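Only one protein chain is missing; all other protein chains are in place.
Chains here go by letter, A, B and C, matching the order in which they are written, and residues are numbered from 1 within each.
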Amino acid sequence: MSEVRIGLVGAGWMGRAHATAYKNVPLVFGSEPAVPALEMLAEIDADRAELAVESMGFRRWTTDWRELVNDPDVDVVDITAINNVHAEIAIAAAEAGKPVYCEKPLAMNAPEARAMVEAAEATGVTTLVGFNYLKIPSVGYARELIRSGEIGEITQFRGTYDQDLMTDPRFPFSWRLDRKLGGSGVLGGMASHVLSFAQFLVGDIVEVCGHSGLFVKERPVPTGGTGHTARAPDDAPMREVENDDVVQFLARFDNDALGFIESSRIGTGRKQWLTFEIHGSKGALWFTQERMNELMLYRHTDPPAERGYKNILTNAEQPWYGAYHPIAGNELGYNDQKVIEARALIEAISSGEPAEPDFRFGYRNMQALDAVIRSIDERRWVRTDEVG
Amino acid sequence: MSEVRIGLVGAGWMGRAHATAYKNVPLVFGSEPAVPALEMLAEIDADRAELAVESMGFRRWTTDWRELVNDPDVDVVDITAINNVHAEIAIAAAEAGKPVYCEKPLAMNAPEARAMVEAAEATGVTTLVGFNYLKIPSVGYARELIRSGEIGEITQFRGTYDQDLMTDPRFPFSWRLDRKLGGSGVLGGMASHVLSFAQFLVGDIVEVCGHSGLFVKERPVPTGGTGHTARAPDDAPMREVENDDVVQFLARFDNDALGFIESSRIGTGRKQWLTFEIHGSKGALWFTQERMNELMLYRHTDPPAERGYKNILTNAEQPWYGAYHPIAGNELGYNDQKVIEARALIEAISSGEPAEPDFRFGYRNMQALDAVIRSIDERRWVRTDEVG
Amino acid sequence: MSEVRIGLVGAGWMGRAHATAYKNVPLVFGSEPAVPALEMLAEIDADRAELAVESMGFRRWTTDWRELVNDPDVDVVDITAINNVHAEIAIAAAEAGKPVYCEKPLAMNAPEARAMVEAAEATGVTTLVGFNYLKIPSVGYARELIRSGEIGEITQFRGTYDQDLMTDPRFPFSWRLDRKLGGSGVLGGMASHVLSFAQFLVGDIVEVCGHSGLFVKERPVPTGGTGHTARAPDDAPMREVENDDVVQFLARFDNDALGFIESSRIGTGRKQWLTFEIHGSKGALWFTQERMNELMLYRHTDPPAERGYKNILTNAEQPWYGAYHPIAGNELGYNDQKVIEARALIEAISSGEPAEPDFRFGYRNMQALDAVIRSIDERRWVRTDEVG
Partner (left out) sequence: MSEVRIGLVGAGWMGRAHATAYKNVPLVFGSEPAVPALEMLAEIDADRAELAVESMGFRRWTTDWRELVNDPDVDVVDITAINNVHAEIAIAAAEAGKPVYCEKPLAMNAPEARAMVEAAEATGVTTLVGFNYLKIPSVGYARELIRSGEIGEITQFRGTYDQDLMTDPRFPFSWRLDRKLGGSGVLGGMASHVLSFAQFLVGDIVEVCGHSGLFVKERPVPTGGTGHTARAPDDAPMREVENDDVVQFLARFDNDALGFIESSRIGTGRKQWLTFEIHGSKGALWFTQERMNELMLYRHTDPPAERGYKNILTNAEQPWYGAYHPIAGNELGYNDQKVIEARALIEAISSGEPAEPDFRFGYRNMQALDAVIRSIDERRWVRTDEVG
């Protein structure tokens, strides 16, 4: 039984999710070709680091990510730290010749992401970006169908990522609503996932045109809790929201398919409405993360009397699921997406095959986001290769 | 029992649908306040006219619509003739002081539609445009909910009208694909219906930006049949298609809501995927014509533990349905939409109240369509008041 | 254009539905091979008869059904009168050599139904029972699939007919709750329809065992309205309910398939939850009247990776629908079921082919109902051939 020794940067919610995933990889997939080992944690906050080490069982820890990157017993650098340090750490890891697994969004903007791609491609290290929704078996199977030509030439893509977390105007202000920390809001945090579906399933986006809207213009400042658990008292001071609640944009793909993408944090009624519908000349596909164990497939080649969308439960003939259950209908959950992603990392490193989605994928994703931002600002169509 | 004497112009498929609807109005709704009578048919093709009169039971017929408009025993002028004569007939009827019921699209373009509005408003006659999907009880109830504030301030609208009638590249050429006869294709024939939902439920559209695509660039010329029944032999000559298969556009409403609309005649897997989803600050609504007897309603005011979309079957507490059935679950069909529309005409004429949707509604619909066309041509955002 | 001259017995709600259906037959299906004509109405209440004749346009009327049966210009006897006169009228009509179209339930009990079968088979007249749910295109297509072996050997049938009309204990007493008039309640009025699916799709039932329950033991006596519109004041006297709210029973088919059937008038949440699910060795089918324009089909012969229930919208390749619409997605409604049933009558009479479901079918249905009643009374399995 060989080991892949993980160096994890960041012990926040996502760091914890990665550590949990590593622990489950051998329980689900067994110990071949290798088992991930929690070798070292780098976390700037020493108290948090100690706590995490205790509860998650890392062998060692440090407050300096450079130490981790350069440690000879760290085989992989896994980055879950805040977005504005992704590039620096990833480039250092690539230069140290180590595989890099980085959470999304890959960087702060397209030029930064390009620098990461260049560093990684220069040394040829394995790279992986944490677009975990691509690791859902239904999504993997959708890709297989498209790749094998079963859907035909793709003509239309519609994708959404709607949540209603912030529908309530009393939902408190958070860093996500601050332009400096949260950037373009629903665009970077949510639309990026829809774009990852579009790229993964249809292809590169060459041109976009969008608009956006802010409906809850100020929110109360919370006094306790963080993130989803923050609460603001009735008399809390109000703070101006700095990015938009809703974004919608049109997209043109390199194969001429037409696309539409929407993200909203006030998409009332929708919880994780991360969806795609793809129409092709021979069939169609429909998916939502709210029912991640299902894929809707339509074949125009069925007899005319019985054409219709078929609801396929994830099963052992689709990617990954067989490691969990021999029969369909016993669902996987969100956490399993990260287990599968960690497994994919181990497989890629062990085999030397490229991982997917890699940094180049993450860079193209970032280019599309930057193009949408410019398109909204300048109220015009913008090509993705205009933005660096 | 009083009568409303109908003068119907056009004996094609839609003319027949209107005649059928008139016959069913008293069977469903009874004979108060009035019963429609098939007084006169105007049809340019005399053979077709005779046939229609025999099978549908009109009292009289003519090949000249002017005779019908001016006949003292015709109370209402009902126009189902081809689109390029709508304006002339409707204006003549309005000037004769007669109510006008006109199929959609109201006219060939926005200026023509405006002339119709002006003629009708000058004499104050009742006008009604045949957007029959607005007569679905679920849609009517959706409007009641929105009007009464139950959904709150509306922030997002997404609507589609996708069919896959023409997914097969062997589906033959028809007049709909000829720019002169079929105009902008899926935009006028299909997106207009989505726009009617947007207008009816959200409000006026002030600005649009779109794109479109043609994927099946030529189609075989049929040798027999018409419309949906046309068939082309394997060696049929090919003809170039002159308008686009797919249109997608963004829209901004007068209340700042963001909208997206799509129409496709190659929307593989979808048959009558005429849908809307509306998000508001207090709730959301979802509807598809493929399940016209259902409305999905979400209330953000429900207790947090049990928030979710509720599937409401059309019932006797919603508009019109009670005339058919006392209990929910016995569905209405497409034809019933036209029965209800004809009933609404009779009610408006009898009561003197305005009908809905009227010519002004049809004109605003046409303005939005013209703005989308210009937006696609000029690759920019276009205001609906730019187009006349 | 030839005529089939209808003699209709009964001018209640169902009589009116039949008359409406006859009027729509030529509008939907054209005038070949024949057009139904409303020749004569027999209605015991003269005032009601006159009213019906005026609004529906019968040529003649009488208060004596015998006159109608024997009238030389009546080609078909259509019976919508109350259940306890079905047998007498139908037998008279059969003896007069006339086709008989009779509403369900065919008779008051199995022996009475058998007498009707014997009379009809003796003279060889066409017979048709008004199980209109069998005229839904989805149901017809389900039968085609089963007949052609696509579902394989059938092993399980589950069917329900649940409504929640009477969930509210203040819903008033009606004749349906009186054992003399309403018989076995949900069994005769509702479970009979589920049984008709079972017979039509699977085969004859040989043995049953059931139980039943009464939960709302008394209800207020209404002061106004009838049927679904009846209302009872708060201080209305209460009357004891005489038959059960819910029935459930097991059934064994002649091909050894296992079945379960339920009917409830307090099936809270369900409106017209008339459903079947059928499992066979090669596939499965699922249907509900609440979505009568859809059929769910599962094929175990699909590739393992993509097995799932497919949602098929009614389309022109399925029975009857093509007469309405060339494309799927424009729904039929409840009333169209009766139009199709009336059309089937005209076709059978014109062609001399047997109609379906005929009196023998109705008799087998009645036998199963009687066996269930005995099974509940005697708390044991009862064979359907035990009850006459």
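Convention: a contact is a pair of C-beta atoms (placed from the backbone, for glycine too) under 8 Å apart; a residue touches a chain by one contact, two chains touch by 3 or more.
Keep in mind it's a predicted model, so treat the numbers as computed, not measured.
Visitor: Consider the whole complex, including the chain that is not shown, and state which of A:R143, A:H325 or A:R383 touches that chain.
Guide: Reading the full complex, the residue touching the unseen chain is A:H325.
Visitor: Out of C:S2, C:N84 or C:S281, which residue would touch the omitted chain in the full complex?
Guide: C:S281
Visitor: What chain A residues would touch the chain not displayed?
Guide: Given the touch definition above, chain A has residues 16, 19-20, 23-24, 26-27, 30-31, 55-56, 163, 165, 227-229, 270-273, 289-293, 313, 315, 324-336 touching the missing chain.
Visitor: Residues on chain B that touch the omitted chain in the whole complex?
Guide: Residues 141, 297, 302-313, 315, 317-318 of chain B touch the chain that is not shown.
Visitor: Against the chain that's been left off, what residues of chain C make contact? List them.
Guide: Touching the chain left out of view, chain C contributes residues 152-153, 155-156, 158, 160, 162, 164, 167-169, 209-213, 215, 245-246, 248-250, 252, 256-260, 262, 264, 266-270, 279-284, 286, 298, 300, 307, 309, 379-381.
One rule holds for everything that comes next: only the chains that are shown with their structure count from here on.
Visitor: Can you tell me which chain lies farthest from chain A, using the average of the Cα atoms as each chain's centre?
Guide: With centres defined by C-alpha atoms, farthest from chain A sits C.
Visitor: Chain A to chain B: how many Å between their CA centres?
Guide: 42
Visitor: In angstrom, rounded to a whole number, how far apart do the mean CA points of chain B and chain C lie?
Guide: Once rounded, the distance between the two centres reads 35 Å.
Visitor: Averaging only over C-alpha atoms, locate the centres of chain A and chain C and give their separation in whole Å.
Guide: Chain centres of chain A and chain C, defined by C-alpha means, are spaced 54 Å apart.
Visitor: At least two partner chains per residue is the criterion; list those residues in chain A.
Guide: 307, 309
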